[in-house]
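All remarks here apply to the structure that follows.
A protein chain is absent from this complex, but the other protein chains hold their places.
Showing chain A:
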Amino acid sequence: MLRVDDLTVRQPATGRTLLSGVSFEVAPGESVAIVGESGSGKSLTVRALLGLLPGGLESHGQVVIDGQRVDDDPRARRRQRGGTVSLLMQDPFTLLNPLRKAGRQIADGLPSGADPKAEVPRLLAEVGLPAEVAERYPFQLSGGMRQRVGLAAALAAAPRVLVADEPTTALDATTQREVLALIRRVQRERDMTFLLITHDLRLAFSMCDRIMVMYAGRVMEVGRAAELREEQHHPYTRALLAAEPPADRRLAVIPSVPGSVPAHDAVADRCGFADRCAHAVAACRVGVPELRSIGAAGVPEARPLDGGRLSACVRAEELPVAPAPPLGVAATPRGAAEPILDIRDLRKTYPGASRPALAGVSLSVAPGEIVAVVGESGSGKTTLARCVTGLERPDSGTVLLDGGDCSDYTRMTRQAVRRARRTAQMIFQDPYSTLNPARTVGATLKEALAADGRPPDVGALLDLVGLDPALAALRPANLSGGERQRVAIARAVAGEPRLLVCDEPVSALDVSVQAQVLTLLAGLRERLSMGMLFITHDLAVVRQLADRLYVLRAGECLESGPVQRVLDAPDHPYTRKLLDSVPDGSSAWPGQSSE
């Protein structure tokens, strides 16, 4: 149905090569996931396949869709796009034209001659939406509904191939599960060929028949989902799987891989993963390892592209058997001392909002304790974090920081504000805007140290967060996302605050980097005996890091208690629903789509 042969994407202006040697086939009705972190080339691969590369990039290599060669024939490609092949985009909030009704946007994709009055309601019903949604504008729909409308529009032309680029990354966990279940049901009913791009290996196992793992612009491993889940023949796949922590048990250490994804050209002469690989030998750094078939006897199969196990690791056969998944450990109980943060009945309604962001939330954090606040978007978890640090002013309720009343920073004395600022610091979600782009890392950290009344030892501070002191001379633009987040952590802990408020600090990072940052935070908690208020939507992260947990929905706390108790035996059905939304890699997940 779909064949790509030796695909290369280059940027002629700079002479850079972004990906090379990518070949794969997808059979009719088959579902294949392309898995990788950012910079792996997974999105570029499908964009090259569809002829939708961003300006300034060009691709080489044969692309055959539905028996027709399209890489040298833009007209054929245009005919196929939106006909034979449909694309479902990532961001449901920019996917639809805000000025046009949903129904008209779906009707745009219908083949000529079809009757929109009959077809649009039929398509809406297929994606589980009522017919009246056709009359609504995108701003009247939730993210999940928008993504369903996007799917209906993609299905309008009755495509034989559906390509989905991270279709649920921007959605809440429970919505993600519903949309994925829907996509899978529709794909099976229509017997469509399905190509899914995702960074989540477990999600890929659940959704697709076969998996292709990419790294630094090359294919690392290919195999059937069930086989790949059981045994990985490439160290990178193992690392990727291990770095995604489980939600059902706490690990003694979160396995993380040092470093970050290199540029394709930086590893043009060796295995892309060699520099981060624990199994690397000299042979890994001599030439690019070929993607080869890993048969039972090691005999190359006649048609290695469809269905076989492939790995680009030179030591694929001699890799030690993957260690059994580590057993869970119990979290050491702590807290009992006077709380460092005590919140009582906090309420906040934003002007013009129809319902409160916080409707009476009480919680406490003991010194050295990590308390997680879990919720989906709109639960009020970020508002809570901002009220604690004084970035928002609560309508009522009290915030006690180390015993001092910090409910209203505008009414506090200068000394009280300074004391509060040195007690509680915050790290933010987006690694790209958390640092001042115009200032060097050194200037940022020196200022933070001075503000907290510490000697200006930037080198020691960078060392504390596991960064090379030479980074001080660089500006944020020259750092990776993980490095930026580490600098932001260094800035926050410069004055050794007793409370660190973390607002989704790892959700924008790649999984392998996410594990590094979580390990760093856990270590800093021990070294600085710092309490943490950890805002997140990710229960797996909560399980690994937190001591206690509060579940928030619509500004109300539904359930709280020790992490182990709440996650092993949740009282509230909503907590159970959140737990079920975590991809577990089994073929049963995401379950039946509810209408």
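In this section, a contact is a pair of C-beta atoms (placed from the backbone, for glycine too) under 8 Å apart; a residue touches a chain by one contact, two chains touch by 3 or more; residues count from 1.
Rule of thumb we're sticking to: contacts and distances are computed from a predicted model.
Enquirer: For the chain omitted from this view, which of "NADH-quinone oxidoreductase subunit I", "SWIM-type domain-containing protein", "Cytochrome c oxidase cbb3-type subunit 2" or "ABC transporter permease" is its UniProt protein name?
Expert: "ABC transporter permease"
Enquirer: Determine which one of A:Ala76, A:Ala359, A:Val417 or A:Ala522 touches the chain that has been left out.
Expert: Checking the options A:Ala76, A:Ala359, A:Val417 or A:Ala522, the one contacting the hidden chain is A:Val417.
Enquirer: Identify the residue among A:Gln140, A:Ser377 or A:Asn436 that touches the chain left out of the display.
Expert: Only one listed residue reaches the unshown chain, and that is A:Asn436.
Enquirer: With respect to the chain omitted from the figure, which of A:Val257, A:Met426 or A:Val506 is a touching residue?
Expert: Selected residue, touching the omitted chain: A:Met426.
Enquirer: Of the residues A:Ala448, A:Val511 or A:Leu578, which one touches the chain left out of the display?
Expert: In the full complex, the listed residue that touches the missing chain is A:Ala448.
Enquirer: Residues on chain A that touch the omitted chain in the whole complex?
Expert: 13, 389-391, 417-418, 421-422, 424-426, 428-430, 432-439, 447-448, 451-452, 475-477, 488, 491-492
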